[in-house]
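In this view, the complex is presented without one of its protein chains, the others remaining in place.
Read from first to last, the chains carry the letters A, B and C; within each, the first residue is number 1.
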């Protein structure tokens, strides 16, 4: 069983952490994963940096720019991940825009994912129809899950379609904002969460975008099986370096230390 | 007999000097006339300064601007000329643009000319047909001569018309340039002078525009009864003040001093 | 029958007009006077003129119904879109006509004066088009405040010569151009940019601009089922865009004519260009007309924020329209004009030249009826004025 599915089956209150590969320094990838492992996060999303990350807020954009300046690229990422499964068992998802993957070759890319022990992909700009038509088979062959996003604007019909073709979790975008921070969830968002929960989907839901502290983490896990934190984590390592990651995770979890 | 006609009848090699009233200082008018009288010039043209002297070159333009700034105006000019005939018998011509004269009232203006002893007018922008229709009678009543200009572009027919209506001299513009200086007359100009002389006009001809030294004064009087000097004279008094005027006149006449 | 408001056979509009020129200009002016009507009515001229207006200038310019403005002012407001002409103002209608005339007169060198720079650009443009040498006179002050147009003239290959005298604006540029013509009486044609100067210029320029009003007739018939609006409104610098719009309506007394002048800082401040109020009969640039002058007959230095209206006279046609009360004259301050520049931009998506902006000030000064049809001449676009607007509004 794919590690992602295992976690989804076994755990509640899942915490998934996103970081950009090659940031702050090019060779930080493995160390960050190690730290996340020690901090007992439940899933890891590694961002493959892209020059034009148009679905990301400023924090992730900047980390991508730095990572690219540091020399990060797809080839290098797979090198860094070569022995990752000796270090951690946590599910690893690569999140990347489609163009770099296309240039690497989707086949090659999926194969290298499998080889290194990557469990799934989030490709925000790979449309469902193109995925189904051209790439689903390749993904499946390499036992890679593909995670889709839904937003407050996604219709129930479309959510049901996404649920049907999903084999991992559904990434529930918390709001229509990609600016990176949300103080607390408002009425609209709560209604949206309720609407989705009422659909009784087969897939697990993780909430992402704008989660930055214990409070909204708690709110998120009230409405879903877990949450994804990206910008807040990157801000943290920008300010505190990569060796105090457990502090951040503990704070999010609300563990008093 | 009008003083102008008397001079034209009696003299050859006429030298007529133009200056701008109120320049360099507002009250220089009578002194300049005195000096010109002492220097034995044959005619005097007094420029009534105008804000927009569009037929004049830069030297006369600037003198007009200064004169206006000095407070020169038509009323003041007639005041300055009030007793001029106690000082000199030289013919005096006022050269002015039409608008200031129109505002003074053409009747008034001619009357004041008569009163002060002005003998003639040169109004470059008063067209012949308007003059004949509206003003000839007024001029004649006050025994004022009106001097017309001709240029190299003026047709023989038009020159004959001008000759017919002229009662003083014809102001023969030397060339098509109002820039104020001409080194020496060229072939074109000599042809033009010959063309005019061949017409055997009843009126006397004086050449003006661009005459600045003994050489071209001599050339001018070879082709006409005399010459008019303006810009060169104004330049001289700008540089040398108004008390050395006889030097300038002597130099033009070619008198070694 | 009442007297026509158009020019008479002597070159006069009532008391105004004529050719008060020095002899040095006589041969050129006389040549023009004797030939302009004949040449401009020859079939080949008409064909080339019409063709260039259509294919090069982009005529007919639209008659645009300004919906939001009409709503706010509760009447029917149309804009005649001269701002869409090639080079950005009505000025080119005239320069096309005059360059064709100049060619037929065998001239090989063109001079012009310019205030806002639109006429300079329009002249430089037709000279480039025909491959003829071009010199533009422009006041030093205007060179600064209309920098984009100076740049355009240079791109087009014209030489821009600054006028340093007087107020260093349009009047002085005109003086310099006249001096140039006097100095170059054989090969040169002087393309005057408005309905000013000695006869036949006012009539000639008005005729070349009359395409504006003639188009309005056709277009209004299509839009409203009748050729005649209740009001025609235009700003008046020298008066050419106004003359062009009014031309076919001059003698049709049911059409009300409104001329809008630049009040500058205010008519009584000494910083103004409102000739109809501040002017008296006199001679300027070879024409008898109304002009701002001292008691002595010295021409007064005018002032307006807009370089194209910063002129101490008006054309003789307009002087006559004023004296005869055929037209109503309204003057609009810098401030009101600037506010209208912004307002038209924001309400109709049209950034007008500051000259043009003045015309709209009428809407605040006069009450119109719901059924009234108003045609405003949108004489030019505001690209040349962006710096002035931006500074003024601190945008």
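The rule is short, and it goes like this: a residue touches a chain if its C-beta (ideal position, glycine included) is under 8 Å from a C-beta of that chain, and two chains touch if they have at least 3 such contacts.
Model, not experiment: these values are computed from the prediction.
Student: Kindly name the visible chains that come into contact with the excluded chain.
Tutor: Hidden chain contacts in the full assembly come out as A, C.
Student: From the list A:103, A:197, A:222 or A:240, pick the residue that touches the absent chain.
Tutor: A:103
Student: May I ask which residue of C:47, C:68 or C:226 touches the chain that does not appear here?
Tutor: Considering all chains, including the one not shown, the answer is C:68.
Student: Can you work out which residue in A:126, A:205 or A:242 touches the chain that's missing from view?
Tutor: Checking the options A:126, A:205 or A:242, the one contacting the hidden chain is A:126.
Student: Name, in rising order, the residues on chain A that touch the hidden chain in the full complex.
Tutor: Answer for chain A: residues 50-52, 54-57, 61, 65, 68, 73-75, 97-104, 124-127, 130, 148-155, 158, 173, 176-179 touch the chain left out.
Student: Touching residues of chain C against the unshown chain: what are they?
Tutor: Interface residues of chain C facing the absent chain: 54-56, 58, 61-65, 68, 81, 83-86, 88, 124-129, 131, 148, 151-152, 154-157, 341-342, 345-351, 382-383, 386-387, 389-390, 395.
The definition used in the following text is that only the chains that are shown with their structure count from here on.
Student: For this structure, which two chains have more C-beta pairs in contact than any other pair?
Tutor: The chain pair with the largest number of C-beta contacts is B-C.
Student: Taking each chain's centre as the mean of its C-alpha atoms, which one lies nearest the mean of all protein C-alpha atoms here?
Tutor: C
Student: Taking each chain's centre as the mean of its CA atoms, which one is most distant from chain C?
Tutor: Farthest by centroid: A.
Student: Rounded to the nearest whole Å, what is the centre-to-centre distance of chain B and chain C, using the mean of the C-alpha atoms as each centre?
Tutor: For chain B versus chain C, the centre distance works out to 37 Å.
Student: Measuring centre to centre with CA averages, how many angstrom lie between chain A and chain C?
Tutor: For chain A versus chain C, the centre distance works out to 66 Å.
Student: Counting only residues that touch at least two other chains, what does the list for chain C look like?
Tutor: In chain C, no residue touches at least two other chains, as defined above.
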